[in-house]
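Apart from one protein chain that is not included, each protein chain of the complex appears where it belongs.
And then subunit A:
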């Protein structure tokens, strides 16, 4: 008795390290997605022999990066408590604006690229501004911009180019350098990789760094988790939300540039539907639809799961139509798994 009283417990550090390593791991938002990714990888590795070859993996990674880049922004936005249904169409809007600006005005494609960046950021700003100003849920605000952009994409493309696709811009000045940035391929050990894979890694790294290492990251978690509380301690909630919408727009723009410079032309009807893929990637990756919880790495794993499934189904020789079914099933499975993992992590000491 006296012994315990005379020996003061080494309080500070002991208290800091009381959570076990396991519960900290299980408490990570991306852990469920990681388990899912491993399972799906093993599944296709077993059932689809071509899946085991390096070029297939390269294709999977490329496909994943196309979902993954916008999903980084969508994940940040979701952690911040909102979501963006206009993201899928905004990708195509960006490529349309860049392509038609360069072609119709006969200017260097970089002019088009910059104009479309401004337009894209303006769309994000509009989404964010409408949200904080009207206090409508982001579902409604971005559903409205989703339909408006879908209509604008089709109508303006027809009005300006006279068709459903933009003209080929591959012989316009600056195309080669823009392609080098947004859409080049390079060889690694005889396997051709696309540059989007590198950009994807860069964006995930930046997002992770912001979330975990900067005060902005703290604010994003706070506005998503409890925006009234965040406001009460002086976090600039509106600026954070608008900034997040603009981040999504930026990443959509980037993806749009990739599409433009890898195909030279853009179909104005593309895009709708992809916003759900980004959202699902984020949710499968452990982001909470209600905000305040999630990670960029998780969203990347979520996108990778899609890339694998999409290619895996083809390589296994199954009917490609099954992809959508798997998408839904995976979403359900991943969500349930995340809820389960989260509860375990919370109740465990």
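Just so we're on the same page, a contact is a pair of C-beta atoms (placed from the backbone, for glycine too) under 8 Å apart; a residue touches a chain by one contact, two chains touch by 3 or more; residues count from 1.
The definition used in the following text is that contacts and distances are computed from a predicted model.
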The complex's invisible chain, by UniProt name, from "Tryptophan synthase alpha chain", "Sugar ABC transporter ATP-binding protein", "DNA repair protein RecO" or "Acyl-CoA dehydrogenase": "Sugar ABC transporter ATP-binding protein"
Residue of A:104, A:170, A:185 or A:229 in touch with the missing chain, whole complex considered: A:229
Hidden-chain contact residue, picked from the options A:213, A:239 or A:324: A:213
Residues in subunit A touching the chain absent from view: 11-12, 15-16, 18-19, 212-215, 217-219, 221-222, 225-226, 228-230, 232-235, 288, 292-293, 346
